[in-house]
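And then chain A:
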Amino acid sequence: MNILWQLLQTVPSTMLLWAAAQVLGLVLAIPVAAARMSRERTLRWIALLWIEVTRGIPTLVLLFIVYFGLSINDFRPPAMTAAILALGLSSSGYLAESIRAGFEAVPRQQTEAAMALSLPLATRLGRVLLPQALPIISEGVVSYAIHLFKETALASLIGVIEVMAVANYLVERGVNGPTVFLFTGAIYLVGCLLLAWLAHLIGDSGSRKRGKTQRGATIAAVKKVEVA
Partner candidate 1 sequence: MQLIIDLLPGLGLTFLLWAGICMIGFPLGLLFGYALAFGHAILRIPVLAIVNIARGFPGLVVLYFVYSGLPDVGVYFSNTTSVVVAFSFVAAGYTAGIFRAAILGVPKQQLEAASVLGLTYWKTQRLVVIPQAFKAVLPPLIGFSVVVLQATSLSYAVGLREMTGLAYNLGSITFEALPYMLTTGAIYLVVCIAISQIAAWVQRRSSRTRRRATPKSPPAPTGTSVLRAVPGAGS
Partner candidate 2 sequence: MKTSADSAHGRNEAMAIRVQHMTKSYGNAEVLRGIDLEVRTGEVISIIGPSGSGKSTLIRCLNLLETPSGGTVEVLGSLLFDRDRIAVGKNELRDFRSRAGMVFQSFNLFPNLTALENVSLGQIHTLGRGRAEADARSAELLARVGLAERMDHRPAELSGGQQQRVAIARALAMDPEVMLFDEPTSAIDPELRVEVLQVMKQLADDGMTMIVVTHELRFAERISDRVVFVADGCIVESGTPAELFGGAKSERLRQFLAAVEETEL
């Protein structure tokens, strides 16, 4: 139908916003997570502050803050840029916590074993802890990705032309409201279901590898030490 087609045309826009925000969020989340888990009290507190702020302020308010924050006099920032920035910031807090949760789920004994074997930090992190933390981190990242996909609709309120914006435009032009919004919602719903299904696929292949990874990681790390 014509309505659906018009809505679908802006899906690439939505996807761009989603993907960019997700990437930005992850990029920001890694240092924040690292700080959160560091031994330095100050770093931990700064990270905690960052996380609380980005999670405590509603996404819409954050969008406005970034949008107006980047406005000087009559200059208005490109809506898409502001949206990506705002959503990225908003994501970083949650994603940082996901990363932390992943690492904290690895049993302490793994770290202790790695230290007892005098494995260098990079090896300990990269080959022992990370592979075991990854499944849980991925779960968190994917579940947030699904949430983020729906959040992109908020960008329409600061002027980004994505699916939600088109929907409102159509309704203003007199197209039947319920129909338009049902289609709109359906697009998001289908997107979320696809993402969830993808996550399921990755999760399954991951758990098949997981059994080998725990032992494999420690064994591989030990081998390196022996050779050295």
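Quick note on selection: all candidates are chains of the complex that A comes from, given by their letters.
The rule is simple: contacts are C-beta pairs under 8 Å (C-beta built on N, C-alpha and C of every residue); 3 or more make two chains touch, one makes a residue touch a chain; residues count from 1.
Keep in mind that this is a model prediction, so the values were computed, not measured.
S.K.: Just to confirm the interface: in this complex, chain A touches which of 1 or 2?
M.R.: 1
S.K.: Under the definition above, what is the set of chain A residues touching candidate 1 in their complex?
M.R.: 52-53, 56-62, 64-65, 68-69, 71, 150-151, 153-154, 156-157, 164, 167-168, 171, 176-178, 180-182, 184-185, 188-189, 192-193
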